[in-house]
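For this depiction, one protein chain was excluded, whereas all remaining protein chains were kept in their positions.
Let's look at chain A:
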Amino acid sequence: MALPLPPGLTHAEVAFLCEMELVTVVPRQRLESIKLLSGTTTPLRPPHRADLPLWLALLLKKQRRANIVPPPWLHPASLRDLIHRETKIDPEKFSAPPPPPARADRSRPGQSRGLYSSAVADSTAFSPPFLHSCTAAAPSGYLPYHWLEMAETLLSHAADDMPAPAGEIRGLVRDLVEVRAAKMRAGIGQAGILGGEDGGFLDLTGVGAVELAENRGFVLGVVDGVRKIGASAEASRREEEEMGGAEEEDDEDMGI
């Protein structure tokens, strides 16, 4: 009855999460709105676009009731731009995650505010897969958290809806995967060698869910292993710091 899986999401669970991402579809048939547990779906009226969760979009696609509009970041031009950025402009870090969705603020013309700023106020901050980062309105040139799963799913189930031949996109996605995997390994190497010198944390901003799931066991193993090896060094450092702090105070007292 208890869950036999080790801590951390598995690939299947990450894919499950990804299926909650909203995607844009162009319906071919009318479908009234359906009351679901996660809210009411928008009614489908061809040829008006609508945003639906990926699992529902895939169901409609399989039954040829709708076509999926691929997100702008999956366009070959955007992917090429991303590969260029990942390899040439910033070869150390992952490219930045998409900016939080924002809308023009009607009370302050020329300004914008976060789409969910009102939600933040009552302490529900939204995070992937609820960020609308895979709809047709998402910005191009940014990889959302679930980018790899989304690309894979769309390429295998909606290849005919892609803006370019699926093979070309698949090739570009593979390139991107490899560039980023190399970065991940380099980052872990750094963590292993530097250990505590960076102050006990490692910044992986921009990393994707699958990339995390793939490397979780290894990364956490390395970080925890280094911690255990250095545990006695850390304990003595803390002790010294406490003693040192006390001594410094003593010195000051003497000076006065």
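Definition applied: contacts are C-beta pairs under 8 Å (C-beta built on N, C-alpha and C of every residue); 3 or more make two chains touch, one makes a residue touch a chain; residues count from 1.
By definition in this document, contacts and distances are computed from a predicted model.
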{"item": "From \"GPI transamidase component\", \"DNA replication complex GINS protein SLD5\", \"Elongator complex protein 4\" or \"Phosphatidylinositol N-acetylglucosaminyltransferase subunit C\", the hidden chain's UniProt protein name", "value": "\"DNA replication complex GINS protein SLD5\""}
{"item": "Residue touching the undisplayed chain, where the options are A:L155, A:V179 or A:L204", "value": "A:L204"}
{"item": "Listed residues A:P165, A:G189 or A:G230, member touching the removed chain", "value": "A:G230"}
{"item": "Among A:A15, A:L56 or A:A138, the residue in touch with the chain that has been omitted", "value": "A:L56"}
{"item": "In chain A, positions touching the absent partner", "value": "1-5, 7-9, 13, 16-17, 19-20, 31-32, 34-41, 55-56, 59, 63, 97, 100, 103, 105, 113, 115-120, 123-127, 129-130, 191, 195-207, 209, 212, 216, 219-220, 223-224, 226-227, 230-231, 233-234, 237"}
